[in-house]
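For this depiction, one protein chain was excluded, whereas all remaining protein chains were kept in their positions.
Note that the chains take the letters A, B and C in the order they are written out, and that residue 1 is the start of every chain.
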Amino acid sequence: MSMNEEKTEFRPLIVAFCCNWCSYAGADLAGSSRLSYPADVKIIRVPCSGRVNPMFILRAFERGADGVIICGCHPGDCHYSTGNYYARRRMTLLFSMLDYMGVENGRTRVEWCSAAEGVKFSNTMNEFCEKVKSLGKSVRLGDIRCKD
Amino acid sequence: MQRIGVFVCHCGTNIAATVDVKKVVELVRFEPGVVFADDYMYMCSEAGQEKIIAAIKEHDLTGLVICSCSPRMHEKTFRACAEKAGLNPYMVEVANIREQCSWIHKDREEATEKAVILARAAIAKVNLNTPLQEGESPVTKRALIIGGGIAGIQTALDIADAGYEVDIVEREPSIGGRMSQFDKTFPTLDCASCILTPKMVEVNQHPNITLYTYSEVEGVSGYVGNFDVKIRKKARSVDMSACTGCGECQAKCPLGKMGKIPSEFDRGLRTRPAIYMPFAQAVPAVPVIDRENCTYFKTGKCGVCAKICPSKAVNYEQEDEIVTVKYGAIVVATGFDIINLDKFGEYAYNESPDVITSIELERLMNASGPTGGHLERMSDHKQPKDIVFIQCVGSRCDDEKGKPYCSKVCCMYTAKHAMLIKDHWPDTNITVFYIDVRTPGKNFDEFYRRAVEQYHVNYVKGQVGKVIPQPDGSLLVQGVDLLDNKQIMKKTDMVVLAAAVEPNKGVRKIATMLTASIDNNDFLTEAHAKLRPVESPTAGIFLSGMAQGPKDIPETVSQAGAAAVKVVGLLAKDKLKTNPCTAKCDPMFCNGCSTCANVCPYGAITYEDQQVRGPGVNETRRVAVVNNALCQGCGACTSACPSGAMDLQGFSNRQITTEVDSICR
Amino acid sequence: MYKIAIKDLNTLFSKIAEEQELILPIKKAGQYNFGVYEEGCDIDGILTNKTVKSGKDAFFPQFETLYNVRKKITPADELENGEEAANTKIRTKLTIEAEALKDKDFVIFGMRACDVKGVEVLDQVFLTDPVDNYYKARREHGIIVALACHEPEESCFCTVFGIDPADPSKSKADVATWIVGEELCWKPITEKGEALTKKIESLLASADDSAVDAEIANITSIMDKLPNTKLSLEGWGKGKTDEKFNSDVWQKIYTPCLGCGTCTFVCPTCQCYDIKDYTTKDGIQRYRCWDSCMYSDFTLMAGGQNRTSQVQRFRQRFMHKLVYFPDRYDMYSCVGCGRCVDKCPQSLNIVKVIKAFENEQKEAGANV
Partner (left out) sequence: MQGLIDRLTALLSDGTVARVIGWKKGDMAYNPEPHMFETAESLKDFVYDGFCGANLSKMMIEASKLEGKTAVCLKPCDTYSFNQLIREHRVVRENAYIIGVGCRGKLDIEKIKKGNKGITSISGTELDGSDDIKIETIYGDKNISYKDALLDRCHVCKGKDHMIFDEVWGESKDTADQERFAEVEKIEAMTPEEKFAFFRNELSKCIRCNACRNVCPACSCRKCIFDNTKFDAQQKANVVSFEERMFHIIRAFHVAGRCTDCGECSRVCPEGIPLHLFNRKFIKDIDKFYGEFQAGKDPEAQSPLTDFTFEDIEPGERG
């Protein structure tokens, strides 16, 4: 693709919540191993995936994000022992509700990624960006009402 | 409004290569709250920190944003630097524009734009930061070592010598671990038990060290400085105080003569009685009854050992005992074992008794081993004239059955084996099939060259495709010689496999108990590969020996010493600074519904009736109260709380919301 | 007086909608609400059913952007020489862009006499000094086509406040319409009504004024049969603050009130709003939105909300409708549309309040 075509092409805005102990360290490892994933992903550090409140996810979509991904330690490896178990249940219910309301379920994702899985982290981010890009701008979560 | 200073680091070219640092400074200068913005080549350097301290004083800044490498790397540095300038360390935020921006993206414009966004998010967060004071928690002056191999022993001795109480929990009936099974050690050819046994005795006699052998860790709770560990002391069926270690019971046990129970210590090369000590120099020198195989426990008959025991030490009714002990620090020294070779059918390990692993060879060559030190083929007990060593069995293996990593020690111990055999029986013909001979240590390469030049060990660069037991009892080895680029078909008397190492079974269970991070190969992950190799990211948990990764005995001992010093450094403190980013409940909004207490992994939340006063409110309410000493700041309670009453200091709801807002702006 | 067959209403609506925006009740997801006319929207039953919310939205919408503040940073190279690049004051420019006022005419069809009176009540507030420009622009461009109530409901009691549902021409509407058999009679009242009628004259047939008399009489007779139209406002209105404020009736009847905003948001005359900010890409968007005096954080100030308990808020709502507003504008602020009677989740409403005070009066009278 030529450069200017690159410009007009749709760039998804993706918010990633990474848990400080595993996935944030995994992201750092992906960086130090000079792997690459699109610049559209912006990472917010949280103490644990259990800290991610559904309010943050819906807030991100409200403010224009096209995809939200939550990364945490593998179940059983959580630094706080049970944080990701609760997160897993919360996200399962939340994603099921978003799917129930007709929102494309490719826009949300949970990925368990340990501090040693730099490669997995960058692959996940590449995959997720591709998926969200194919879904296009997040409109459904933006205007479920037909008012103005 | 805050007065925020933003410092953007070049990090040499690490950041500056793909991020236009000047432009970032230019764009963040006008974010709300920012009064000063600057950049510098190395923010974490002495000069960089001086610049920060000067700016804090000159512009009397109330908040700092450092755009540099990962906060996991230098957040402590920049917080300490802020503290020096009199600014509360928790008013500092780090934007990760290296590992998560400049190193990841190639396009300069994209990387710069993302760096600005990450900086903006950090600035928005600092705007809402509040000064936090670190709390204090007491330190139990006692350490726990899980695993009694050379790593555990050395760590325990170093800590005990520093004057602190240490407990070792060892799963086997005796300490000593893998090393007690070795014959000689490289590169000095010291006899393994000669250098290990004195240390084992020293551990047993050291006033500060308590041994829990034939015991396992059942549960761990609490946090750095205040661990509560439940230890299960499995019943030995022998009263340790009474037993003199005379060994009568071992000799008279009927099952010993019948030779049915394979001895784990001798890797199954010989058998042992039901009541046994794993090896002669076992510490503690007290036998254990193997309840699975002992006739008395299976059918209620026999009982010979109880009858003949001179000091009446045998006690069949002994029960498992669980003790709970408080510790300040825990060291994981769970060691390693050889991988299971069932999936490596090509080497016929399970078909022919003459195909053995290197550790079995250690037992054969050991004077106290099954053959009393005579090297024999297990099939016809003849001395082998021709031996083939195969390297990297299961190591550096890219498919599922093996391990992707190099086990680091096999090249050296194979060279050792070759030299020792050549030394005792010079006419033995030895061939070693290798991919690369790795000798990365002091006197290692000289040691290996002696084996080649002085002892004429035949090293063949190439792998072995198949080992086929022949009808005449010999073994046909099909390999390839890459240097001469030709097939090799070689008959030999014995094949020794240098099998890959892997962490001991059960280490994952222990890691889960300790909430220590662990990688896919079950090696424990260190806090930082280069800067903190002996600490787990979980505070108060330390790593020693093979549990952290493949290494030889010299490295294990040095790592054990390092872990010991870290533990001593921790136990030396009377008070530990606790993480102030803990949860806090706002009584005005709390419903007292106990949802948060149900999800708190540390039991840090209790309930009180408090008098709540506010506009239109004046009543006593059942309100949650967080015990800051127990709370580790995971935040599970904050997202379980519907009304937002429970909030996490340092990562509050509004802070994360404002980060989301500024990213999506 | 003109008329048109009810079955041709759709053509009338699309003709009106050609030139300007047409707002009328639309049936959507099983409810009647005012909405902008589009081809094919469901208008079955809109002439005889009460909408959930009144037509107030057309003039005083639930959400309305007031203005946007934008922050611009002059790029470094465009600085005049000598201006110091790091000085934030020079480099940042704030611009305020007010939201454009309503500049195009629109027609609102289907408002009943009570809703039109509601608009009149709002006029007292928004058009008296200081005038609310946003409201004024909408009010001037709005052409109200009022409809006589063909089937008043048991919750209606507009006659109590002197409103004649049968003859909207008495109200401030621009056009009055009646349902007479299969036809809709159309009578323009104001110039705006005349102008609108001119535009759509081609569709209308002429009719004489007496055609609607039967319908007016019919509606008036129905109103007498309704349960609540006999309410007396004795004891309410101008100057009754002292008498009512400290009565303990409020304490007796308020308990079921949930403090939700239903009664205020369906009411055609509620005019309270809150002003809030919404951070946008490069600044803030200041907007106003309806607020409910029943909410706990209504008029929340630094020291909290001055009406801290629900009984105070409950009293405030009805006192404002029946005492405070008449004190100031000499006009009741309730128009008897009955929407709060229908929609209150706990079946508490202004009629029950008036009756409760009436009973209190009787009992006090009885044992004095």
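Operating definition for what follows: contacts are C-beta pairs under 8 Å (C-beta built on N, C-alpha and C of every residue); 3 or more make two chains touch, one makes a residue touch a chain.
Quick caveat: nothing in here was measured; it's all calculated off a predicted structure.
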Quick check: which displayed chains does the absent chain contact?
A, B, C
Touch with the omitted chain, as defined above, among B:595, B:610 or B:627
B:595
Of the candidates C:41, C:233 or C:260, the residue in contact with the absent chain is C:260
Footprint left on chain C by the chain that the document does not show
28-31, 33, 48, 52-53, 62-63, 151-155, 222, 225-228, 255-256, 258-262, 264-266, 274, 276, 278, 287, 289-292, 295-297, 341, 343, 345-348, 351-352, 355
Going by the touch rule given at the top, which residues of chain B touch the chain that is not shown?
586, 588-595, 598-599, 607, 619, 621-622, 640, 642-645, 647, 653-654, 657-658
Omitted-chain footprint on chain A covers residues 54-55, 58-59, 61-62, 75-76, 82, 85-86, 88-104, 108-110, 140-147
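Heads up, the rule we're going with is that only the chains that are shown with their structure count from here on.
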By Cα centroids, which chain is closest to the centre of the whole protein?
A
For chain B and chain C, let me know how many angstrom lie between their CA-based centres, rounded off.
71
Please report how many Å separate the Cα centroid of chain A from that of chain C, as a whole number.
44
Going by the touch rule set out above, which residues of chain A reach two or more other chains?
none
Within chain C, the set of residues that touch 2 or more other chains is none
Over in the complex, which chain A residues touch chain B? Could you list them?
13, 15, 20-22, 24-25, 27-28, 30-32, 34-39, 42-48, 50-56, 59-60, 63-65, 73, 76-83, 86, 90, 114-117, 122
Interfacial residue positions of chain B with respect to chain A in the complex
70-73, 96, 98-101, 103-107, 110-111, 113-114, 117-118, 121, 508, 511-512, 515, 517-520, 525, 537-538, 581, 599, 601-602, 632-636, 638-640, 648, 651, 653, 656-657, 659-661, 663-665
List the residues on chain B that touch chain C in their complex, please.
26-27, 29-30, 34-35, 37, 614-617, 661, 665
